[in-house]
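All protein chains but one are shown at their positions in the complex.
On to chain A.
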């Protein structure tokens, strides 16, 4: 069992009032003073245990690992059915919450998210999806799965393929079937979807044990050591971007690759995107690429009527995709979401049934006007 150390931070740093902030600052000054003092006095081994890393994005990461927490030997999760499991190897520090949460000791929120801007966060991470450039190659999906070790059958990011427009019956139309000829006026759309790291995340509000939270820099995360796997947040996410992880038995979702972001890197899907359709950056910084894109192009967001204030912006988003993907307006060709707690998932070991569209008597019924 790993020691729970994040929790204390989570609770005390919530909703910092000005008095509390002053206290925190004083404490912080004291602690950093002690640290600097200790840098001069402690021996090299002690410095090994509290290494100072300077990330490429400029800020200093203090990673403290106390000696009682040192884990020796490979950590194996037996539920992985014999596979190596890099995510759960705490020696890598991949999934170590202390590494993820402590670099800047960011305050976190479980409610009253509107307070966050008042605390003047250093960064506000967001993403822009440039729909003009997405070719639907699914490289991001693969990159995400391998970066985060996402189990079979569940996805942290997906790219839906849709058709928008209409096919009308017309004389001498291009498509000829037994029922007549049709004239198509359709367009294909790729819709890359990830967790929108909403500014008003319903998934955080409904969690009964406060396992999921919003960090000051905007990233919505789950504490996997507290989550009881009740699935309420999965129900509450209007974007269907959460799932129950069948291996670690908790809720799970896109983290904006928080371990990479904290180390000054971009999320895996962004680095792997062949068309540069995904752009990640700081929405607080007017000179960042995301801010520039949002300033220069009209952008849309998904399902804003839900009031979640999503932080993923789409360039050239067809208006029909903004709301729910109603069958009256768009025709979804493929989607890659499938839950694990179904019989379908249990069949995944043997046969994989790819989504098929049943042959219809009137194939273009859904386009009829």
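Details
Heads up, the rule we're going with is that a residue touches a chain if its C-beta (ideal position, glycine included) is under 8 Å from a C-beta of that chain, and two chains touch if they have at least 3 such contacts; residues count from 1.
To be clear about the criterion, contacts and distances are computed from a predicted model.
With the options "Malonate decarboxylase alpha subunit", "Tetrathionate reductase subunit C", "Acyl-CoA dehydrogenase" or "Carbohydrate ABC transporter permease" in hand, the undepicted chain maps to the protein name "Tetrathionate reductase subunit C" (source: UniProt).
Checked against the full complex, the candidates A:239, A:256, A:280 or A:314 give a single residue touching the omitted chain, namely A:239. Considering A:206, A:263 or A:293, the position touching the chain not shown turns out to be A:206 (whole complex). Checked against the full complex, the one of A:229, A:264 or A:300 touching the unshown chain is A:229.
Residues of chain A in contact with the chain left out of this view: 111, 160, 193, 202, 205-211, 226-232, 234-240, 244, 249-250, 302-303, 306-307, 324-327, 330-332, 335, 337-339, 341-344, 346, 355-358.
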